[in-house]
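All protein chains of the complex are present and in place, except for one that has been dropped.
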């Protein structure tokens, strides 16, 4: 439908860390109320460098070389032999997505969800933002390992929360990775698994789009909050969200 | 008149021309040149490249021959671009001869400026500007020889084992990333193995059809041959053929 016309860009490039808005300030003084300069370096500058460098090494001289992490993750999601490339692409995209929506606490407090967004959140059954936050905390507690939580928009414009274990992506159900099959598998999980399997077999398409992302990887909080500091990190993260950015992600007519 | 290019012969020729009357007057330079004949031939002739010092002198000089045949010059050789022989090429050939599967990796030949390899720093094998391949091993080997003063064998072995290590690491990464993803509920419509089997199956099916037709044709021609064999000798049969006989016999 939206085929790209015109010249194809075929210049070979190296994946590199994108510059955030206000990156220089963050590097010297951190993100107020969330990261110290070291914490910011670990979670963004270093980690993103780690991801993009590895992505470059793995995609050099292949068709994925010209593509953005987002395109690469879509391209590799179904390939069983390219899951390591998927990992770096998905992580790089998710991390960028999350950092785009962060800002200093003082600035964040000036922003709030738009009426449209708040209405949709209310439709999910949450009376206010606090309830949404509580639900996110609850989800984060059930996630034992690394992962992400996304607030996503369904094709029917309703919102929902999904948790993606490890490098899961919100864009494709086959790689959501919202199940944890490492321990005991409950009947409920098995039903979900079968449902997914059906979807995959039918090759149905996925139009989910993320609105808000929460990074639960150790990289995001270990420097400032310690190995066991996930809860405190989440609290601070919630008050550092730039709702203007998040509002802009919602599709509006 | 033919263009003359033998300077030493110029006096000789002019003399004979004078004697025979082709030229009536002595040229102005005649006496001077006769007194000081040119010692060297200054004309520049095209040389045949690729002449080897180790060639058999008897063959080229033909010293025992009384009449020297004028050599025919192969003009195509004069204009041929000489083969550039580099040490790297030998290494490259050697590497790819020993690792033929490296050829199966797809490779993009498009370059930005053509000098991508100049950006590479071969103090390590992995490069951000170029994929890891046989060329990396070659360049790394050259770097090791130059900078770490290793012998060719040592340098080649070192870079090649580094190459193996990185490939092994990557292979396990690929395998385990899939496993890890599946433990978190990743699902794939088809894996490469079953895809390969399915593709192969198409050809097997075609072949099976073709083979059964061919077998039938073979069977009928052979049975007619059998009858036409006037001496009544049984045609020699292999074990498999005899089995086929029974099978088709039932059908017919």
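Residue numbering begins at 1 within each chain, and the chains themselves are lettered A and B in the order written.
In the analysis below, a contact is a pair of C-beta atoms (placed from the backbone, for glycine too) under 8 Å apart; a residue touches a chain by one contact, two chains touch by 3 or more.
Rule of thumb we're sticking to: contacts and distances are computed from a predicted model.
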Per UniProt record, name of the chain withheld from view ["DgyrCDS11909", "RasGEF domain family member 1B", "DASH complex subunit DAD4" or "37S ribosomal protein Mrp1p, mitochondrial"]: "37S ribosomal protein Mrp1p, mitochondrial"
Identified contact with the non-displayed chain, of B:90, B:176 or B:216: B:176
Of A:82, A:153, A:167 or A:206, the residue in touch with the unshown chain: A:167
Positions on subunit A contacted by the hidden chain, ascending: 42, 46-47, 49-50, 53-54, 57, 84, 87, 144-147, 165-167, 180-190, 193, 217-219, 222-223, 226-228
Residues belonging to subunit B that touch the chain removed from view: 124-128, 158, 161-162, 165-166, 168-169, 172-173, 175-177, 179-180, 183-184, 191, 193-194, 197-198, 201
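The working rule: only the chains that are shown with their structure count from here on.
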Centre distance in Å when subunit A and subunit B are each reduced to the mean of their C-alpha atoms: 50
Interface residues, subunit A side, partner subunit B - complex: 10-12, 14, 53, 56-58, 60-63, 65, 78-84, 86-87, 165-168, 174-182, 192-193, 196-197, 200-201, 203
Subunit A-touching residues of subunit B, taken from the complex the two chains share: 106-108, 110-112, 116, 126-133, 170, 173-174, 177-178, 180-189, 191-192
